[in-house]
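My questions will all concern the structure given below.
Every protein chain but one is kept in place in this view of the complex.
So that you can tell them apart, the chains are marked A, B, C and D in the order they are listed, and the count of residues begins at 1 in each.
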Amino acid sequence: MSTTKTYEPSISRTEGRPLAGGEREYMIDVRTQDMEVNMGPQHPATHGVMRVLVRADGELITGAQPHLGYLHRCAEKIGESVEWLQYLPYTDRYDYLAAMNNNLGYSMAVEKLMGIEIPRRAMMLRTLCAELNRIGSHLIAIGTYGLDIGAFTPFLYMFREREWMMALFEKICGARLTYSYIRIGGVFNDAPPGWLSEVEAFCDTFEVKWREYYDLLIQNHIFVKRTADIGVITREMALDFGLTGPMLRGSAIDWDLRRDTPYELYDEICKDKAFEIPLASGEKGTLGDCWDRAWVRAMEMMESIKIVRWCLDKIEPGPVIGDIPKTLRIPPGEAYVGIENPRGELGHYVVSDGGKIAVRCRVRGPSFVNLAVLEELMPGALLADTIAIIGSTDIVVGETDR
Amino acid sequence: MGLFEKQFEDNVLTTNVDWLLNWCRLSSIWPMTFGLACCAIEMMAVGCAHHDIDRFGAGAFRASPRQADLMIVAGTVNFKMAERIKRLYDQMPSPKYAIAMGACATGGGPYYKYGYTVVKGVDRVVPVDVYIAGCPPRPEALLEGLMKLQEKIQASSVIRKPIHTV
Amino acid sequence: MLTFDPAIGFSSAVLAVQSAESGLKDGFGTNAIQDFLVGVKPEYVPAWAVPLTAIGIAIGIVLAIVSVLAMFSTWLERKVSGHIQCRFGPMRVGWHGWLQPLADGVKLLLKEDMIPLGADRTLYVIAPALVLASLLGAMAAFPLTETFYFANFGLGIFMILALTSTTTIGVVMAGWSSNSKWSLYGAMREAAQVVAYEIPLGISLLVPIMVAGSFNLIEVSQGQGGGYGILNWNIWPWVNPFMLPAFVLFFVAILAETKRAPFDLPEAESELVAGFMTEYSGIRWSFFFMEEYAAMFLYCVVGSFFFFGGFESPVTSLAESVGGTNSLLHQLGAASTIVLKGFAGVFLMMWLRWTLPRVRIDQVMTMGYKYLTPLALVCVLGAGLWEAFIAPHLWWRS
Amino acid sequence: MNFQGIYDRIRSIQAPGVTGMDEPREPNPQDKKDKGRSGDPYVLVDPQRLPEFLECLRDDPSLKFELMADLTATDPSKEDGYLWINVQLLSLVRKHRLAVKCLLPKENAVMPSSVSVHRGAQWAERECSEMYGITFEGHPDPRNILLPEDWIGHPLRKDYEFPEEYHGISCK
Partner (left out) sequence: MTAVTHYFKNVVDSVKTTLIGLGITGKYLLQKPITVQYPDERLPIPNRYRGIHYLEQEKCIDCLACARACPIDCIEMDAVRHGKELEWISFTLDYQKCMFCELCVYPCPKDCIHMGTEFAFVSYDRSEFVHDLLSYRGMARDAKVRMVEAEKKKKAKEEAKKAKEGAQAAVVAEAADDEGEEASSEDA
């Protein structure tokens, strides 16, 4: 069928794979029967329960097909079955690494339908929590990426800081992973006394520790060699597949929803030039390779720290939630809100008919879209590279399957 | 071991041997690297520095079910995954244990009502030894569940005749 | 449940007997056990029974040493990894978890013995035994002191290298017979990797061999004596400046030989589930990791013999000066020195393992063939030139 | 560019398949039943010409909707005879968004696939087709993506009935 576009295959099988510095490694052209290997659903490197059916010629991958749905939890059906507010805890659970961002996206979509303003302190707390959660999510992304590559220890170091972050969230909302903190119309609880200074202490320590991760993992020569020149996503490919987030910026496409379609307080933050958007430059290999994506994530953590500091600087006392009725009746209409999740554009498309229950509650999961590029990246890679490529897409299976 | 298994009457010697063997088993419960959903993150947290499940001798997460003793079902099980879970459980050599971590694995959890693909409790697929409530449970709760499992192992009989015959 | 593989006993016995016998025939040193047995031998025991008994005892001791080594190493590994990662490691099983390996061992013995349905049963059963047995054979060539050893060969290091290489056959057998794709990948990787790294391993060892002028471990150690037990170690640049790079190459090569991170590709957990031992469970599986830890120790001991003075240390030289040569004190000093040096090497390997990511298979090959082998050759060339033209003129080398 | 500008441009380049547009409006104070409409404005497109429309918008130099953010469907109610196909477009260069909506009759839910225009639509269409029973003609890989292959029914349709059991595992 000619409906799919074909790209120039990045590596032809007889020519061998290009290596850094112009070296070229040649595979001996002995053809044997291809082997089909099932990677997953239970496999240490598939980030949960994804299954990749890999066709391999020895160690060389000739084709790969991701199979999803091992964690399909009917989130959209539930969105059409429970009340508006009752759906909020479920938004925590599809992207469980960035629950704050999910809460934010869903709340913003509903608020857009309601057409309400939310108090400024609530916005501050929302931004702060979302950025903190972005740090936590990237910590896991890079940590598990290191784990996939074989470096066990950085993962534990990163979890140590994440644990601290989770303790902070626990203090403000009472849960470690599934926060349900950002509610429709604001946030549901003001920060407890002393919490903001604890966040500041976290930022101070994190900046020191970040350097360690950077030296220990991102700049490690073996890590660089394992990830550079692997899984190269070109600009055209990125746009064609609709990639977003660090995947896009890893291919040096300057796009960040926080800056380009500002929501919440990001307008002001951008005006203050409080943060910048790291763009990959292909420093260690080809532009758009796995290392670039990992690097973008690592740099984004520091940018998030800057935003958190901006919020801590500007935050003022005030109310944290608007006047919201107990049973929400949302005016009819439909709205799509895309926010910058740690993994890319998290879109919520909600349709209301004026009742207590949504008509449609679509979640555009960034990892679902980002994962589609896998089929394109795999052929030509080695078996070990498949892990590096899957890891660099930073998927959360809860979100791909929803 | 097959020769000696569950053959002997209760006496001082067999009781002590049983105690020792059970102690060895409970001191080295190796879980399988097998995370499903949100609870898997808390399961990872248990392995990490703050909680450190390795203190109990249970920190050697094995990727292969053949070398694992414990399956921590950490997350929602749906129909597509249920068959795989059954297979993984069958691949583990006995004695093997399963912990249902969190509400989803225990009884469908938040997806009980509208989750059309969700298995309402992993015990419909594999036998479960210990259930842990929470969504997701704190890492400490998982440690608590592990200790509960250790109690259960300590009470089991290895070379003695089982007390309760079913 | 509890199984005892006749294969393990048999093959290890054969190999160890052969090694020990050849050692005796060699007539190079006297066997401490045999000396002892001759001393206590009652009149009515025929003379030919003495060496046989000595061999039996030697096999028992080697087995015990290997299992104790493996147990201690697993404990050490878990503690080292724990503390590197800001956690404790085993704490609740005995004091600081020192009973942990015992619990693990008994539990593995008690596990169900599984053979997958599609597996080649014979090969599947033999493979772990062969892996462990070849290592037991190699262990026979490891002298604990200058006079206490099981077999003393003129070509001791060759014996060790040759026997440890045979583990590859066991690993490939394990991978093939398991009837699992992951196992097959692991086995093929192991075969490629070990073959690639035998070369730089052997070549880099040529440097100290050239300096010492011997293949015998004890002689190499004796050659580094004097200088307060530390100044004459081969590793120092004033002995031979090419020794340090040769040691680095040697260390990288033994990392690859023992399948340790960053070269743990045959069992790469995040890629191949558990590599060649994916399908193994219980006690059979434990043979593989016993082999791994014992091999680590053995290679590190070899490294300390050839680069770090062997038995020589300030402690040994002090003990020698206090108690005299071949006194019990001196023997104790020498034994503890070599064991400590071995474990220092093991510790370094663990430290590296918990620091570095894993390399890819083509990079392993590239590294072996393109980097280690040429550099090792350069080292050998340089060391040879140094030995031929410069070393004779150095007053401290005379 | 705001929505009006985009719509004018679409009109002026005569993008294929456009049938209309809808914008949010205030409720009519006279008519109590009319609650108005809030949210996003959207362009109505004929589903049979959606790929051409998307291609036109992608290639137009002043619109440049080169990234398809989302493609999904909606079943407004049991009684309604139409499914909606909702497409969210994004232009990275011009920094604007556009919501596109198609009305697809439920009886004959067949429409051409957009994979030839945006490859990102591939998985989204697979999801749509299993969840709503829409057939995308010309889709290169029309299998179920989230649900098992032998799943019966289209779960996100409003008239979907939950299964009693699946492969011997009870659902209740």
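We take it that a residue touches a chain if its C-beta (ideal position, glycine included) is under 8 Å from a C-beta of that chain, and two chains touch if they have at least 3 such contacts.
A quick note: this is a predicted structure, and the numbers were derived from the prediction, not measured.
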Touched by the hidden chain, restricted to displayed chains: A, B, C
Among B:A40, B:V119 or B:C135, the residue in touch with the chain that has been omitted: B:C135
Touch criterion as defined above, residue of B:M44, B:A58 or B:A100 at the omitted chain: B:A100
Which residue of A:M39, A:A64, A:L88 or A:I269 touches the chain not shown here: A:L88
Given C:I57, C:C86 or C:L102, the one touching the chain that is not displayed: C:C86
Interface residues of chain C (partner: the chain not displayed): 80, 82-88, 91, 248, 351-352, 354-356, 370-371, 375
Interface residues of chain B (partner: the chain not displayed): 49-52, 55, 100, 103, 106-110, 112-113, 121, 123, 128-135, 137-138, 140-141, 143-145, 147-148, 152
For chain A, the residues touching the chain missing from this view: 20-23, 82-83, 85-90, 93, 153, 157, 160, 167, 170-175, 178, 180, 188-189, 192, 212, 215-216, 219-222, 326
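In the analysis below, only the chains that are shown with their structure count from here on.
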Per Cα centroids, the chain farthest from chain B: D
Computed distance of Cα centres, chain D from chain C, in Å: 65
Multi-partner residues of chain D (each touching 2 or more other chains): 147-148, 155
Junction residues of chain B - those touching two or more other chains: 33, 48-49, 63, 80, 116-117
Chain contact graph, described as a line, ring, star, complete graph or other shape: other
Touching residues on chain A, where the partner in the complex is chain D: 1, 3-5, 68-69, 72, 74, 76-77, 80, 112-115, 239-244, 253, 255, 260-261, 331-336, 338, 345, 347, 349, 351, 353-354, 359-360, 362, 364, 368-369, 371-372, 401-402
Residue ranges of chain B in contact with chain A within the complex: 32-38, 40-42, 44-45, 48-50, 63, 65, 75-76, 78, 80-81, 84, 88, 110-111, 113-118, 135-136, 138
Residue ranges of chain B in contact with chain D within the complex: 79-80, 82-83, 116-117, 119-120, 124-125
